[in-house]
Every structure is written in structure tokens, then in C-alpha cells.
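Every protein chain except one is present and positioned as in the full complex.
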Amino acid sequence: MKLSFSAEDEQFRQEVASWLRDNLSGEFEKLKGRGGPGDEHSFPQERKVWEQKLAQGKWTCVGWPQAYGGRGCSIEQQVIFFEEYARARAPGRMGHIGEGLTGPTLIAYGTQAQRDKYLPGILDGTQFWCQGYSEPGAGSDLANVKTRAAFDQASGKWRINGQKVWTSLAHESDYCFVIARTDPGSVGHKGLGFFLVEMDQPGIQVRPIEQITGTSEFNEVFFDDAECSSEDIVGEPGEGWKVAMGLLGFERGVSTLGQQMLFQNEFDEVVRLARSNGAASDPVIRQRIARAHTELKIMRYNSMRMLSGQSTGDGSLQKEALIYKLFWATWHRSLGELAMDVMGPECEILDAPPYALNRLQSMYLFVRADTIYGGTNQIQRNIIAERGLGMPKEPRGTL
Amino acid sequence: MKLSFSAEDEQFRQEVASWLRDNLSGEFEKLKGRGGPGDEHSFPQERKVWEQKLAQGKWTCVGWPQAYGGRGCSIEQQVIFFEEYARARAPGRMGHIGEGLTGPTLIAYGTQAQRDKYLPGILDGTQFWCQGYSEPGAGSDLANVKTRAAFDQASGKWRINGQKVWTSLAHESDYCFVIARTDPGSVGHKGLGFFLVEMDQPGIQVRPIEQITGTSEFNEVFFDDAECSSEDIVGEPGEGWKVAMGLLGFERGVSTLGQQMLFQNEFDEVVRLARSNGAASDPVIRQRIARAHTELKIMRYNSMRMLSGQSTGDGSLQKEALIYKLFWATWHRSLGELAMDVMGPECEILDAPPYALNRLQSMYLFVRADTIYGGTNQIQRNIIAERGLGMPKEPRGTL
Amino acid sequence: MEFAFTQEQEMIRDTAASFLAQVSDSAAVRAAMATETGYDPALWSRICTQMYWQAIHVPEAYGGMGLGYVEVVAMMEQMGKHLLCSPFFSTVCMGVNALLIAANDEQKAQWLPTICEGNTTATLAFNGGVNRWDTTAVTATWRKEGDNIVLNGSYRYVIDGHTADLLIVAARQEGESSDIALFVLPAQTPGVTRAWLPTMDQARRQASIALQEVTVETAAMLSGADSGNAALTRIVDLAAIALAAEQVGGSQQMLDATVAYTSERVQFNRTIASYQAVKHKAADMMLQVEVARSAVYYAACVAQEALSGSTLGAELPEAASVAKSYCSDAYFAVAGDALQLFGGVGFTWEYDVHLYFKRAKSSEHMLGNGAYHRERLAAMLLD
Partner (left out) sequence: MEFAFTQEQEMIRDTAASFLAQVSDSAAVRAAMATETGYDPALWSRICTQMYWQAIHVPEAYGGMGLGYVEVVAMMEQMGKHLLCSPFFSTVCMGVNALLIAANDEQKAQWLPTICEGNTTATLAFNGGVNRWDTTAVTATWRKEGDNIVLNGSYRYVIDGHTADLLIVAARQEGESSDIALFVLPAQTPGVTRAWLPTMDQARRQASIALQEVTVETAAMLSGADSGNAALTRIVDLAAIALAAEQVGGSQQMLDATVAYTSERVQFNRTIASYQAVKHKAADMMLQVEVARSAVYYAACVAQEALSGSTLGAELPEAASVAKSYCSDAYFAVAGDALQLFGGVGFTWEYDVHLYFKRAKSSEHMLGNGAYHRERLAAMLLD
């Protein structure tokens, strides 16, 4: 074990930090600390321009192989990039679905034609993606896909019908990847397809979901004979589950350390507030702040274990990775509660009517999604017990 | 709603308190605060003599109808009796199984001959009972009885074979009531019998279980052709479950308030300690003491609700009664932890080798049984969800 | 000893429950939330003229119904369950209580009948903007000037403070650090300025109030038997018990809604209510609801004894802190669990869960949260 980064990596850190210092200024100054979960509705257009700025510096897709246009950064360097990005309070990435999910999926499972068609727009920050996974009523039961895709021999295109939900930034996206049932009689994991679908077409309607915060960043997406070219299915019809699961695997990884830097920014704000309003002298609050600090620190150590495990080439999901989602989601939810209790009765008072939440209030409410999406805490515990401890699987019902 | 007791009840309280003051002295002085869960091994002989003293004052079986030799006290008066008994730190009752379980069961389900034979010994504090319910491996699955009772035509007696476990004070008891399977092919609730069995016979062996505390008050009881007269079965062969369930119903009730007074004595000891060793100035300990105090207070209010519900004659188990076991057991376990944390590092230091625990240490370890016996916390939550909220039952397995 | 509602109390509760089910459904709550007033004046008028709730525990001599605090608590529980948007809590559980406890007979005769007639809402302002809820929270001041009294200072977190007709305000004498007095004055008195403080919980309004050289007659100083400090303490304790009752009602509603929703919602071909993790969470919720209810019913009895001057009323501070600390934590936990078990839809504005979740937090912090009241209990026990 060693904790320190190499001299080369430290130099890379300087490079990232200095580029961000130089470029996250002027017109982009106002984007600092904006975007990201709970604030995705802020400045979407300006943040798209920022993506292009990043692309000019070759700071999009830093983990992609150089052969596909990325920087080919090592895991350590990716960690450093995400850490510095968050430390600089650079805005929440509009391109993270494309960069983190679509790109790696196409590199792993796509055709060369698909890569040629879609990777450049992701790399240069001009094309944005959203994901069509969840469906109403399906919730954590991802395989319970009802959306249908039928191949229309006449037009030579797939026609997609159905509904997706909890689609983040759908109204700001150019493309959506969609899991749909290609085999009408199939159930569960079988008979699915993975489609790359253009959003700007008459067959697609996006309806924002108003959230607990009064804002909307999730959407319902309705597919009514939406079209998709026969070249835009990834993998064979019926093999969509394999692609979808592979894609979910890309969700974990180095970006966790960047996420933790965002958490650190939030935590620091809570600490500042506690020091300024006197809550820091309340022994009960002190215990809670210390506990939040403790677990945030360990979250980082845990990610370092995950990454060190990855870099040793052992492919199986390790225990520290299995517990990670449950850990951070629960931590984040507690941070929201701590923030409110540090504010005391002031936590109720809005910036303005009708419902202008301040940042900590918004965080407090939005974090309630963390223990739900991407597998609720309950589902996470099933996964940990079944995969991590080899305990019996929950039986499916027969309703 | 009204909180105060009637003048008549307050006079009864004086009577109880004054009798205890006068009689719990001299040879009985040393029994103060002894016996009870975790300390049942202390002074069993002297506590049996104390039972006879109680009987002389007509203070055994105060809740039994006068027709059966009891005092026929109202619920309020029973509450008062148990409260004053605990307040006086009178010793843990050796006769509580007979008084609280056997007696009410015989009054409800027994024959007159059985009542004539057994009630006097309970009333006068000369005969003591233990309960033969749990079996090894059965745990919370009470209906999973393997002990067998076969009627021997030759001798005209039942012969009992099998094993019971977690039998409190078996080695100090004259009789045991035993659930055994009378129908060899039966499973579950069906085909059981409820037997009154003499302990002093060659067919019964008692083996103490050494507990986490290093002491023993629970036992294993082995039945090897133990005999039971044909007149000593309560109800018909095959109807034992009905009797057993009726008996479990007697476990709840007014004695909860007496139990709470014991809790109050323990809690007061924790408070005294905190004040004397400085822990009372630790804000985290203060929060925990206040929380324990809060919940102990509410435990009393909750029992008052339970009792007021009973006295209105509504027979169904009310919600405040359904949650009661889970509530007090969890509270008591927390009190044990609080006691240790109030002691700080001194909590480790024993009175003497090899394993002489002080009272709070003993309490701390023994309370771990509370969330297990009589239905674990997990079983309690099933019961609450299924009976209290009408949620689906856990399916039995098919192993 | 009898620790259950009487038949009459049950009838009052059931009447309130069915009335509220009609007038305070989700649409009504959301409509009221959208106004600056925060409640529907027409509905409040109907309550005052048809139900007479504003007069529930005012003695008959002052035009009230002469019922007790157990009835007030039973009503608050139902209002919490239905999230009624109304000035009931501020008027009855703060304003009326303040007059009952702190006013002399003349002052009661002057103000209580106007409240009972339904023409006047009232509230209590005492907190100068700190996270404390006892007499130390008072920062406003008063001084004598000739035959008059002059008030200065400011208040935050005043329930319905921007709409109440009558204000009862606490102030300490200039130069005297410890003595607090209470004053009653019409909100329109010159020098009073009030501003809505929009809140995360939109179903109850808070306001700030500033007093700048507000001049009132000496008769505005409440002068019942208790000292101002003692009176304010009792008024706050009574309000805390009422709020705890509301918390019980809200918790119960969240439990009921969760059981109903999880019994419908299917995942992996099973209702999610059939999962033990869901059942056990629901069981823990029910435990908290029932324990909270026991705490509140007891506190209601003690409050009643306190209002009627019985010796058992001496338990008021303890009973209030026991109830408010337990119920605050229980409501927040239960509402949070409800949100979790509703899953994604619980996170939407459309479902009502978030309204209760927000009420749980706002009522937790109002009049002192769990930790605050536990420290108060610790001081009673340990110091």
C-alpha cells in the first residue's frame, strides 16, 4: 500500500488545476458550483458551451482510449481529473451520460459505424445523451421492460412504442439510448434490444416531472411510433440485456471520487454555517458533523480500495464496491438532515416565494432520491446479501 | 381520560406499601432488589420462604377471582400492587409462573379437580411451576413441537419423551406444564396436549444452561418416559394449542407496570452513577439518559392505554399492545448499553474473579435475552405488520 | 385512572375527522398553500361558525364551549392527519392559551369572546430569531412611558404572524435582563410591521414581526397570577403538546398511506408489502406512531390538569418535553420511511408524501427539536 501519487501524476494535477483556473472564468464564472444532482435545471445552455470549452482543452472523455479520441488517462489520472474538477467547483457535466455510458458502451459493444457516427459528438461536446431505462411501475425491477420495438420491413426501421420515466435531462438531449422489447412474447431479461434513438422526432414527447424541490430535471418520455434506424441497434435484437448490464458496470468507477469532492463541497458549506451560526458549539451537532466527516473520509478510502482492486485486474466486483452505493446514498441523505439541523428553525425559510430553495435546502430535499434511484437501499441490501454473502435470493412472486 | 387514582385505590396503595415496609425486613432484608431476570439464581430458598410470607398477608394471586382464593383486585389495584412491590424493591417472585400462567390457565381451561389439586399450593407459596414450551431448534416456531406424549393403557398414564429448553428455574420447580404431541402423525398446531407434570421423578432430568453472564437460570429439561397422570392433561388430547395460546395471552397485562418499576430502579441506578462519576456532564450521555427517561415514561403511558383498553372490555389486541414487547425489549437493551457507557472504561472491571459481575454489568449482559425470548424482535415485527397492519404473512418454507 | 377517550371525546374526534376528510383533501391543501395567507378564509369562517373549533376549550363564561385540552389534542391529531391549512394552531393553541394562562379576568373578558365569535385570529410572538424556545429566546423590550408602554424589537418564526388579527408578544423590561412580560395588541397597532417568511413547508405560514416604538396602554400587559416568565413557559409547553398531537396525526397518515401504497405496488411480481424489509419498516413505523400517541395522550391529560390548576399540572414541562421530543423524531422518521417506501413517486410534487415530509421537519424545529427537549429533560433529571 502506498498513499501518495507519483510525481508525474502530481504534475498532471497541476495541469488540470491550472487549465480550470484559466478557463473557468469570464462567461463561465457564474457556472461555478451549478448543475449536478438537484441543480440540473440550471444554465443548461451555458453548460453545453462549457462542454465545448472542455473539449477544446481535450478534457472531455479523459478515460477513453486514445484510439477512440480520448486522453487514455490512467485510473490515477482520471481520479485526479475528477477531484480537481470538483475542487474547482466546475459545473455539473451535461455530457456525463454520453461520456460515461454511451461512449464506453459503443466502444465495448458497438459497430465501427456506430462509433464513427456518435463518438465525435460526445468528444467535442456538441451532442448530448439521456438514458431510457426505467419504466413506470417497473422501479427496481429493471428487466420488467414493457416498451416495444418492432422492425418495420417497409421503412427498414425500428418503431418504438412505450414509456420511460426518471429520464434525467431528456429535454436537453439529442439522443437517448432505449431498452425495448424486440421479442413480443418474451419476459424478463430475454428478448430485449438496445437502441440509439434521436430525440428530435415527432414520435417522442418529453414531459417534465415536478419534484419535491418544485423543480424538474427528471422526465417522462413517451414513445409513439418513434423511429430508429436499423443501424442504430447495439448488439443483436434480443441481446439488449447484455449490453444494458455492461453499461451499468461503467457507472461505477473513477467518477466516485469526483462525486465525493462535490460531497466535500457540501459538507464544507455545512461546517462553515455551523461555525457562523453557533451550531458548532452544540455538542450533539458536533458529534453529527464529526460522524459525517468520518464517513466522508472513509468513503474516499473505500473508493481508493475499489480502484486499487480494479487496477490489479481482478474483474469480480469486490465487497467494498458492493456496499458503496448503499454507503454513499445513506451518507448523503444524513448530510441533508444534518444541514437542516445545523440551520435550526432557519432551515424552513426560503430565499423567496413561491419556492426558491437555498442550496442546502435543495440538497436536503434532492438527496432523498439518492436512496431510491439506481437501486433503492432495500435492493442494495438484497444485492449485498446475495452476491456479497451468498445468502438465498428473494423469490419472485407469482402475481 | 383521567390520570389520578380513586381515593379508595390510593388507600389500597398505602396498605400494600405499609405491609411491605413492615414485612420486607429482618431475614428478608437481604432479598431486596434480588431475583428477577438475570438474578434468578440468587437466594431461591429464601425467596420461597418470602412467597409464604406474602401468602400469609394474602398478597399472592391478588388478581385471581375471590372464588378461586385470590383477592379479586381490580386492574387498578393490581397495577398498584405491582408498582408498590417493585418500588419496595421486594424480591423477584418465585411464584410468578404459577400465579401468572398456571393458575389463570386452570381457571379458564382446567377441571375442578385440577383446580382443587394445584391452586392451593400456588396460593400459599409452597408449590412452584416452570414452563415447558420451547424446544431445541424450534426457537420462535412454537408450533414445531417434537416432544411426544403417549398414553400407556397398562399404567393408565401418559408417558412423555423429548426435550425442552430455556426453562427458567426448572431446578427450583415442583411442577412443569408441558406441550407435547399426542397425535404422532400430526404437525404444527394440531395434535398437541397440555400436561401438568411433576418434576421430582426419575424420567426428568434438568441441566442448567450456562449463560453469557456465567450464571445459569435457564435449563434444558430432558423427558425420558416421564409420567403424567391421565387427570393431569388440561383440555382434550389434541387441543393443547388452544390452551397454550390462551396461556400466552395471560403473559401480558398488569404485571407490565411492575416490570416498568424494575426498569425504573435500574434507570435510577444509572442516573445515580452518572451523577457520581461525572458522566452526567457529558452532553452525549445526557441525550441518551434523557431519551431513556422519555421512553420509560411513555412505556408507562402506553401500558395505561393497554389497561384502559382492556377495562373497556374490547377483547381484540390493540395496537399499543401489539408493539409493547418490541418496545420494552429494545428499550431495555439500550439501557444496558447506556449503563456501560456511563461507567466508561470501568464498565469492564468485575467485582471479583473469576466472573463476579456487578448489577449493572449483569443487567447489560442479561438484557440481550429480552430481544430474543418470547418472540425475537424480528418475529415481533412480523406480528405487528401482519396483525397490526394487515400486511401479507411470511410464507412458511418447504425444507 | 382511565386512559382512553370518553365516548363524547370520541364523537368529537370522529366528527372532526369526517369534516376534515371533506374540506381538507389534497386539492384543498394545495390551493391554500398557493396563497400568501396560507389558508382559505371561507373554510376558516365555516369552521368558526359551524364547528366552533376556535372556542373549543374557552370557558363558557367567555363564550366558549368549555371543553378541555384532551379535546384540543384530539382535534390537532386529526388536523395533522389531514394537513388542514388554518389558523387553528396559532389562534387556539397559542393565542387562546396565552390569554387563559397569562391574562387577568378583565383581559380575558375583553379578548376571549371576540375570538370565540370567530372574528379574530391570534398568535404568539416571542422568539427573537434564535434556536431556543424558552424565555431566553425573547429579545424584544418594553418600557413604561407615562401611562403607556412602549415596545421595541423583532420576532421570527411567528405562526400566521402576517395574518393574525391579535398579537400576544413577549418582551423584557429595558434594563432588566430577566423579567419578561406578555402583551396583547391588535396587529394593526401603529409601529407593528409584519412580513411573510415563505417556508419549505408551505402548508403553514411563518412570519417576522418588528415592533418600532409601539405604544400601548398599560392594560395591554397581561397580568394574571403567574409571572411573565412562568406564563410564557407554560404557554410554550401547551403549544408544544398540541404540535406533538399534530405530529401523531401526520405520522399516522404516513403509515396508513404507506401500507396502502405498498399493498398495491408490485415489484418482481409481488406486492412490495410482501417483502419482509417493507413489513419490518412498517412495523417500526407503527411502533413509533403508537408510542408517540401514548406520549401525547398523557401530555394532553397533564395539560388539562395544568389549565385547571390541579397539582398534576406540575408535570407539564416534563410531559411537554417527553411528547415533543419523541413525536418530533417519530414524525420525521416515519415520514422519511414513507417517502423511501413510496420510491420514485414519493419524490414527486404530485404525490402528497412530500407535504407531510416537509411538515415533519417544520414541526420538528418549531418550539424545539428532539435534542433540545432532551437536554431540557436532562437538566431536570441530572442538574
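To keep things simple, chains are lettered A, B and C as they appear, and every chain counts its residues starting from 1.
By our rule, a contact is a pair of C-beta atoms (placed from the backbone, for glycine too) under 8 Å apart; a residue touches a chain by one contact, two chains touch by 3 or more.
Not measured: the values here are computed from a predicted model.
Shown chains touched by the hidden chain across the complete assembly: A, B, C. Annotation: of A:Lys58, A:Arg207, A:Arg275 or A:Arg396, A:Arg275 touches the absent chain (contact as defined above). On the side of subunit A, the interface with the absent chain consists of residues 1-5, 9, 76, 79, 271, 274-275, 280, 283, 286-287, 289-291, 293-295, 297-298, 301-302, 304-305, 307-309, 311-312, 319-320, 322-323, 326-327, 378, 380-382, 384-386, 388-392, 394, using the contact rule stated above.
Where subunit C meets the omitted chain, the residues involved are 275-277, 280. Residue positions on subunit B in contact with the hidden chain: 134, 137, 139-141, 144, 165-166, 209-212, 214, 279, 282, 284, 340-341, 344-350, 352-357, 361, 365, 368-369, 371-373, 376-378, 381, 394, 396-399, in rising order.
In this section, only the chains that are shown with their structure count from here on.
For the pair subunit B and subunit C, the distance between mean C-alpha positions equals 42 Å. Rounded to whole angstrom units, the spacing between the C-alpha centres of subunit A and subunit B is 55. The set of subunit A residues that touch two or more partner chains comprises 284. Contact with two or more other chains is made by residues 271, 274, 278, 371, 375 of subunit C.
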